[in-house]
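Missing here: one protein chain of the complex. Every other protein chain is in place.
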Amino acid sequence: MLSALLVMTGIALAIGAALGYAAVRFRVEGDPLVEKIDAILPQTQCGQCGYPGCKPYAQAIAGGEAEINQCPPGGEEGIRKLADLLGREFKPLSEAHGVEKPKAVAVIDEQICIGCTLCIQACPVDAIVGAAKQMHTVVDKLCTGCELCVAPCPVDCISMVTQAETVQTWKWRYPVVPLRVEGKRAA
Amino acid sequence: MTALRKLFSFNGGIKPEPHKAASTVEPIAVAPLPARLVVPLWQSTGAAALPLVQAGDRVLKGQRIGAADGGLSVAVHAPTSGTVLQIGPQPMAHPSGLLAPAIVLAADGEERWADLEPVNVAGTPPDALRDLLRDAGIVGLGGAVFPSHQKLRPGPHGTRTLIINGAECEPFITCDDMLMRERAAGILRGAALMKHILQAREIVIGIEDNKPEALAAMQAAAGSEAEVVAVPTRYPAGGAKQLIRVLTGIEVPHGRRSTDYGVQCFNVGTAFAVHQALDLGRPLISRVVTIAGNVARPRNYDVLIGTAMREVVALAGPQPDTDRYIMGGPMMGLPMPDFDAPVVKATNAILASSPALFPPAPPEQPCIRCGDCARACPADLQPLELYWFSRARNFGKAQEYHLFDCIECGCCAYVCPAHIPLVDYYRYAKSEVWAHEREKEAADAARQRFEFRNFRQEREESEKAAKLAARNAAAAAAARASADKPLPTGEPADAAPSSTEDKKKALIAAALARAQAQPAAAPPRNTDNLSADTQAEIAAIETRRQQVSPPAGDDAGETSATSAAAPGTADKKALIAAAMARAQAQQAAAPPRNTDKLSPATQAEIAAIEARRQQAASLPPAPPEPPK
Amino acid sequence: MSHYLFIVIGAVLVNNVVFVRILGLCPFMGVSKKLETAVGMGLATAFVLTLGAGSSYLIDRYLLQPNDLAYLRTLSFIVVIAAIVQLTELVIQKSSPLLHQVLGIYLPLITTNCAVLGIPLLNVGMGHDLLESLLFGFGSSAGFTLALILFAGLRERLEGADVPGPFKGTAIAMITAAFMSLAFMGFAGLDRFR
């Protein structure tokens, strides 16, 4: 019986030493994964995912605290890419964080704008041009559609306008005609 | 005698029924001048042109009405003299059916040319020549409409061969064939000009061997200048990459410019357009278009850009059962959203289609992976794998199988036994990938601006903190200095402010003084260069203000009320009383606002309100509300 | 010489650890969604299994048998295997963090992979010497990796298939695994490789 104990403790000690050395030898610092996740996110910094911006959300995903389906601007395509990268199951977008909308751009109604610069401070990507008491306007090419400027505006002169397709950005449609013959399922 | 040039071959390709005989019987006719011309601004790969004219301007034939916007764009010209009706969204020759900005011209029938100055080619440096071609609106007329001035940039190792593409392998289309038969000299001259710009060593003209007349005409015109080669007939031998492979054996991969391999390929129509632009100074305002398909008299017409397709097809007598137009050939053509789409620079043919000529798409059956499409693909791709991944929306994998090497020639869909519209899947996948890339670029730019904004905010905070610290230090130093000797300035210096309490009072006092000084010093902002009536308006307001304002004391207090500390409760009552008095006075003085041109019903309503107000005034006055 | 060759071929094809011996099914199902992860997992398991087979033989031969502690066999094998897995996890975390993130829980789970414990016990059962047990360990792990890679290839192709609703995902993977083991039954009876 004693020899059994001796043998087991001997094995345990030898292995403990080997692992201790290995842990020191293979120290790992930093986590390049956050950049990879951040690269997939749409950078609207809109906070709909519950985190103050895309980078914090990426860190939360890498750390495992956040789910991959909390980003409405990223949409289903973004979730599919995240699931692909992290090898996790694809989950549809969670309604709690909002619904996927077509790309929209903020437009300031220049009749009502009073030049209070609140929206300029709120815009995460500096897409609004203007100065105190001067007319403000949104540069549509820079606006990411995060809707953060709509709330702070005291006179509610900012509205989200969905971008119409132009001849250059027109997309060919998915050629699969649904084969299912509706309503004729087997009894 | 065709030179004994060694020809190579490319894999795949198909041999469809050519249908070319009918439209090559009669020579090229000039289409009559239409009354209304719609010239789209986006007529080449890359950016749309910027309009140079407004509605109502008179323009001359060949006058530049749209300037190139950036490197990858070309100019647009007025096809005839007339007046600009409007510049706005018009139906486009694009399968999406969307409208796009275009210049609408009403022709005045005089066809007066603008002043054209031919170019002294020898004396002009190549860069200037390229700019001239860009401003003459010269684009590839083979169907890709790529700006030619960009393609005329020689590659790193110089250019060995300039290929002129007369292969024209698409069924029904014969515009290049007729152009070669009738205007061979112009084409050769254009080719020589391009050879000069590219500094190429030899010119090779590739023509499919099913066009003997064109071969003879080009050989007669070429002489020893260029080498005319008969290329075996097989669709898509006319593709630029395929023709380069056949004539020189070089395989240009996707994403690389052919000039990197010392070879460049141009359509015969483009060569003729270069000749017109440089030798005669004429911009690209018209082109040869084949009208064929379900028409009585298929023929080639020299059509002005911007003519409505309906008018041109009408010349060839379309049959009644024509259901839509196809721009281009049956293999790569685009269905037109409606009959009034304008002829653009890319229109090499207009086919009147009918259910008999081009039967509707047979039902799509599942793919049995038989590999016929892989054997027919001229780009040696695996269309069945591309179809599998595009259908499953797995665009990453589709790109791994070289999705973007696909030239959308249609051979795979032509041979597919399951009648799958394969090219639709590849076009869908490509436009999705391009959309993702656009979004990716926008997202990266947004991230950079976001990071810069955070950095700027931190910088501002640190600067403010530094300034505050500096000011505190200065104030502290000043306080210490004032402890040694009393300050002569008007500062209300108290007794030696040793404790922090006194220091704070000093700070407040200083701020108060500065605030009072501000309104007096502040100049009335931007009231200098104003128009006369605004001056009058300001004067009127000033007079009203003088008339209304009670004793001056309150006035000063009231205008800068924001930062004044409350002097005590007694003053407050006086303030309220003054405000009440002023309000009453204002009400009496205020002119009844815009009650003049109102409908009788509103008049009655106002009268009722006035009556109620009078009746309310007679009641004992309600206790004044405490000021908020 | 042909004896050793038969051991390896027998372990890879004839008595494939997944399809014939039905061992190591949980990582086989869990990690075979994408080919890259399958290759990563296969190599990690191969490394652990071959090392485990070798070290288990040494422990059994020089520690357990002289002191007739045969009953400690399973316990000691598991401890050694767990240590090797920890070692592998550290190496993978250092060399390719993405693979480490994607393998996720399945990396430490190699310890619980029944093939990893099964093969050393089989070695002892068949009375293999050091070289034979190493070869048998290597053969079985190669068979496992081969099965995993082939299965991942098939599953990646099935991603695009229009599988009927209830069968999407793991269900069709199970059916595919069934057909694969049916195919491997063809090798049954290759008596020369028993």
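Labels for the chains are A, B and C, by order of writing; each one numbers its residues from 1.
In this section, a residue touches a chain if its C-beta (ideal position, glycine included) is under 8 Å from a C-beta of that chain, and two chains touch if they have at least 3 such contacts.
Here, contacts and distances are computed from a predicted model.
Taken from the listed names "ABC transporter permease", "Fibronectin type III domain-containing protein", "Multiple sugar transport system ATP-binding protein" or "Ion-translocating oxidoreductase complex subunit D", the protein name that UniProt assigns to the chain not shown is "Ion-translocating oxidoreductase complex subunit D". Only one residue in the set B:Gly223, B:Pro320 or B:Pro362 touches the chain that does not appear here, and it is B:Pro362. Here one chain is not drawn; of B:Leu129, B:Ala398 or B:Val415, the residue touching it is B:Val415. Interface note: of B:Ala144, B:Leu334 or B:Ala585, the residue touching the hidden chain in the full complex is B:Leu334. The missing chain, though absent from the display, is touched by one residue of C:Asn67, C:Gln93 or C:Thr176; that residue is C:Thr176. Considering the complete assembly, subunit C touches the hidden chain via residues 149-150, 153-154, 156-158, 161-164, 167, 172, 175-176, 179-180, 182-193.
With the whole complex as reference, residues 10-11, 16, 95, 157, 171, 241, 245, 248-254, 256, 260-262, 326, 328, 330-335, 353, 358, 360-363, 365-372, 374, 378-382, 384-385, 401-402, 405, 408, 410, 413-419, 421, 423-424, 427 of subunit B touch the missing chain.
The rule is short, and it goes like this: only the chains that are shown with their structure count from here on.
Set side by side, A-B and B-C show the greater C-beta contact count at A-B. Centre-to-centre spacing of subunit A and subunit B amounts to 29 Å, using the average Cα coordinate of each chain. Residues of subunit C in contact with two or more other chains: none. Among the residues of subunit A, those touching two or more other chains are numbered 84.
On subunit C, the positions that touch subunit B within their shared complex are 157, 159-160.
Those residues of subunit B that touch subunit A in the complex are listed here as 42, 48, 92, 94, 96, 98, 100, 364, 391, 393, 396, 421, 424-425, 427-428, 430-432, 435-436, 438-439, 442-447, 449-450, 452-453. Across the interface of their complex, subunit B is touched by residues 38, 41-45, 53-54, 77, 84, 124-127, 142, 144, 165-177 of subunit A.
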